[in-house]
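Of the protein chains in this complex, one is absent; all others appear in place.
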Amino acid sequence: MYVAVKGGERAIENAHRLLASARRGDQSVPEISLDQISEQLGLAVDRVMSEGSLYDRELAALAIKQARGDLIEAIFLIRAFRATLPRFGASEPVETGAMRVQRRVSSTFKDIPGGQILGPTFDYTHRLLDPSLAEGFVPEAPATAEASTVPTPRVTDILGRDGLIEPSPQAEEGASVGDLTREPLNFPADRDLRLQNLARGDEGFLLAMGYSTQRGYGRNHPFAGEIRFGEVEVEFSAEDVGFAVPLGSIELTECQMVNQFKGSATEAPCFTRGYGLAFGQSERKTMSMALVDRALRARELGEEALAPAQDEEFVMSHSDNVQATGFVEHLKLPHYVDFQSELGLLRKLRKEFADANAPDAMKEAAE
Amino acid sequence: MTTIAELPPGFVDKVLSAQSTFRSVMDAMARPGSVQRIVPTSGAPHVMMRGTAAIALTLFDHDTPLWLDARMSESTDVTKWLKFHTGAPVVQDSSIVSFALISEGGALPSLERFALGTSEYPDRSTTLILQVESLHSGRSFELRGPGIDGVATLKASIKPFDLFERLRINEALFPRGIDVVLVADDAVVAVPRTTRVVSKGS
Partner (left out) sequence: MNAPAYNFAYLDEQTKRMIRRAILKAIAIPGYQVPFASREMPMPYGWGTGGVQVTAAILGPQDVLKVIDQGSDDTTNAISIRKFFAKTAGVATTTATEDATVIQTRHRIPETSLHANQVLVYQVPIPEPLRFLEPRETETRRMHALAEYGLMHVKLYEDIARFGHIATAYAYPVKVNARYVMDPSPTPKFDNPKMDNCPALQLFGAGREKRIYAIPPYTQVVSLDFEDHPFEPYRFNAPCALCAAENSYLDEIVTDDKGGRMFVCSDTDYCEGRQAAGHHGSLSAAPYKEKAQEAPNG
C-alpha cells in the first residue's frame, strides 16, 4: 500500500538539530565568542550592519555566528529583526565633513587640506599568505601621533568653491526623506530612495554593476574624489525637546566620485557627483555604490540610459540580496503541482509532434 | 479644555480589538450591503459613533491624512482624540486624504473633491466613512456587484438622500473611484466602488 509522505514536522526538527550541531563543529575546538567576531572579523560585521540596515555590532556578530559565517544569511537575520523594531523617526543628517577621520584618500589632488591619511588599509599590502598569522601572532603597536586639529574639508567642497563641480543636489526645505522599508517603491524613484536601495544593496552586485560602467556599459569617467572613513556623531531632533540630542557616534565610510559631464544646451560642462555611504569600513561597497549612483542619474542629467547600470528599475529591483537569495533558493521548495501541469502539457505537445511527423504509411497503418 | 487624561479611552486591548474590527470592515467590504457588527468598544468623542471610533483606532495612523466635516472638525474633543490615539494628520485639502469622516451626511461635499485615485494607482483614493441614522430600517436598496451573490438588499436611513445617485460617478470612473463605509452605531455596511444600485424602494 502506498502511504503519502508524512513526518515532515519531525524531519524539520531533526534538520534544525543537525544544523545546530554542524554550526558548533568539533566541540573540542573552543567556541568563537561574539567579541572575537566583532574584533577580528570586523569587516564582516561592518558589511552585515550595512546591508542589514542596522548599526549594532553585537547583533551583527551574533547573526554571523548563527549564520555560520554566511553573510547574506546573517544580513537576512538582521533585517528580519530590524523589521520588528518601532521607528521613532529619522536622525539629523550626519556631518561627514566633521568626521574624525582614520583614513582619507583622494585620487584627484596630490595634497589636500588635512592631508592624505592612509589608515588601516589592505592597499599596498602584498597579498602573500602570512603563516605567522596562523597562531599566536602579536602585532606591533601601531605608530601614534597627537590627534590632528586641522580640519579635513571634503574634496568636493573644494571643487565646489570654483564651480567646477555641480552643487550637491539639495532637497526642498522640510521635504521628508523616503524610506523604502516603510512605503512601497514606485518608479521612477527619487535619488533618496535610490541611495537607500544601493546602501542596502548587495556588495557583489554593486561591484559588478559599478565595474560594468568602467568597462563602457554606461561609462561616466570617474575619479575617486575622496574616500574617507572614521567616526561621526548622530543626532536626533525629538519634536517635544526642540533641539537635536546626540545619540552617539558611528563609524562610516563615504565615497565621493567626481565624474565627467559634457554639459548640455543649458548647462556648462562641469564635474558631477556619485555618492556612496556605508556603515563601518566598506570601501569597495561605497566606491561601487558611487559609480552606480552616478550611472542612475542618467535621466536627471539628460544622458541616454542604455546600459544595465543606468536602468533604475533593473538595478533597484535586483540589488537586494535578501530578496534575490530568497527567490533563487525558493526553487528548492516543492513545485510538484505546476511541474505536473508542465509534464502533462509537454507530453501532449510531444505526442502531437510525433503524430504530425510520422511517415504517411504509418499513419495509414494506424488508421 | 479637555486634557489628555480626560479624553475618552482607546481600545482596552489594542491588538485584538483592532483585529476584530478589521475583520468586520473587511467582511463588509467583501460583501457589500451586508450589515457587519463591530464588537470591540472604546471610548468615543461625542460626535463620533462607536463604530467610527473603532474604525479610526484600527486603520488610522501617521501615514493616513484625514479630512473631517465641519461638525467633526469643530469639535476639539474629536481632533484631540484622533491625534492622541491615532496620530493621523487632519488636513484641509480633501483631495489628498486616505479617509474622510462625515457626521452630517446632509452636508457631504461633492465626491469629486476627494481623492479618486489615478488610472495607474486607483488605490490612492479616499475611503469615506459616513455616519448614518440606521442600517436596518428605512428605504431599501437593491445592490449588485462583486461580493454580492445576485442581489443584496440594504434597508437604511441615509443622508444625503441621493448618496447612491452621487456614487454613480464610480461607474464612469472605474477603476478610479471612491469607497464608502456607512456606520450606524456599531453597525457597518460598505459600498465599494464596484457596487451598483439596481433599484430602490420607498
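We call the chains A and B, going by the order they appear; numbering starts again at 1 in every chain.
Assume contacts are C-beta pairs under 8 Å (C-beta built on N, C-alpha and C of every residue); 3 or more make two chains touch, one makes a residue touch a chain.
Keep in mind that this is a model prediction, so the values were computed, not measured.
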{"item": "Options A:D130, A:E183 or A:E300, residue touching the unrepresented chain", "value": "A:E183"}
{"item": "Sole contact to the chain not displayed, among A:Q36, A:S168, A:Q260 or A:S341", "value": "A:S341"}
{"item": "Which residue of B:S20, B:T41, B:S134 or B:S157 touches the chain not shown here", "value": "B:S20"}
{"item": "Missing-chain contacts mapped onto subunit B", "value": "14-16, 18-20, 22-23, 25-26, 29-31, 58-61, 63-64, 98, 118-123, 125, 127, 146-150, 174-175, 177, 179, 192-194"}
{"item": "For subunit A, the residues touching the chain missing from this view", "value": "1-2, 4-6, 8-9, 11-12, 56, 58-59, 62, 76, 79-84, 86-87, 180-188, 313, 317, 322-323, 325-330, 333-338, 340-345, 347, 349, 352"}
